[in-house]
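Only a single protein chain was left out; the remaining protein chains are all shown in position.
Showing chain A:
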Amino acid sequence: MNDTVIVSGAEARLAGKKRDKAMLRRSKMKKIKQYRVLLLMMVPAIVYYVVFQYLPMYGVLLAFKDFKILKGIMGSPWVGLDLFRTIFHDDYFYTVLKNTLIISLYKLLFGFPVPIVFALLLSEVTNGKYKRVVQTVTYLPHFISWVVLAGIFFSFFSLEGPLNTIIRFFGGNPVLFLADAGYFRSILVITGIFQSFGWGSIIYFAALSNIDPQLYEAAIIDGAGRFKRMFYISIPMLVPIIAIMLILSMSGVLDAGFDQIFNMYNTQVYNVADIIDTYVYRKGIVEMSYSYATAVGLFKSVVALILIFIVNRIVKLIGGKDHALW
């Protein structure tokens, strides 16, 4: 008696599961039918993503092959990790890696605080019109390509440029700034700040304008001056967004700024300015060492991917789920 109950119970559960599944499938089919027009609208995007985003990912296999252009990616022989072995024995690769890290850490160290300070100062400007003019002007360089900016800086740092004129005025010797390995990185950092500080301040500016004015009013009644208001209200309110922006920028630590460096560097400063991305371009496109350049690029992408996962973890721990990337 008991046995039959159990058996029939199990059977019933099994049948129920089957029924549920069948129902789910039917409702899914119904949904697909209901949404067929929308699903058809997705077709171009799927084709696009498969061809232009995922096929290049498949092309990463080049890094493990001895690429023969006539044989294609599939036909070329596998070489396993040989190319990575070559890379890790290549002294120049370490120069490039070091340059990438140094330049991007310098940029982070000096460039990161600038938009924050700028946003704090600009938020003290009470005249709305003046504020808008300052914003419009400071955002401008962000919209000019690095080709043009590099051209402008060439003339700015040239022997007849304003900077050398000042040096001459004070009796110094003119310097060929952009061909001098001692100055090149500093110039990258400074011109990088020039291009991006205004635009970068938007996010902090938005955070500042979201602060409840009552906080400031209460502080004023309590007799807080503007410095106290800045230190005890504005800055603490910015801390979460600063933390998140800082962590996020860590994931780009292997992007030292291809556009900028590619347009500003020259053979005299390769030693201090050549970064992974510029190296990949020269090796791959110019010298046509496709497999080698792909392997170097893959190294960069994988490290970046790992960094993003770590960063997401840290953001979750610090800022809570709301700020995490996923």
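Keep in mind that, in the parts below, a contact is a pair of C-beta atoms (placed from the backbone, for glycine too) under 8 Å apart; a residue touches a chain by one contact, two chains touch by 3 or more; residues count from 1.
Note that contacts and distances are computed from a predicted model.
J.: Which one, "2-oxoacid:acceptor oxidoreductase subunit alpha", "Cytochrome d ubiquinol oxidase subunit II", "Carbohydrate ABC transporter permease" or "Lipid-transfer protein", is the UniProt name for the chain you do not see?
T.: This omitted chain is identified in its UniProt record as "Carbohydrate ABC transporter permease".
J.: Of the residues A:Leu140, A:Ala181, A:Val239 or A:Ile310, which one touches the chain left out of the display?
T.: From the options A:Leu140, A:Ala181, A:Val239 or A:Ile310, the contact with the absent chain belongs to A:Leu140.
J.: What does the interface between chain A and the hidden chain look like in terms of residue numbers?
T.: Counting over the whole complex, chain A touches the hidden chain at residues 28, 31-32, 35, 37-39, 41-42, 44-46, 48-49, 51-60, 62, 72-73, 118, 121-122, 124-127, 130, 133-141, 143-145, 147-148, 150-156, 160-162, 165-166, 194, 198, 202-203, 206, 213, 216-217, 220-221, 226, 258-259, 262-263, 277, 280-281, 284-285, 290, 293-294, 297-298, 300-301, 305, 308, 322-323, 326.
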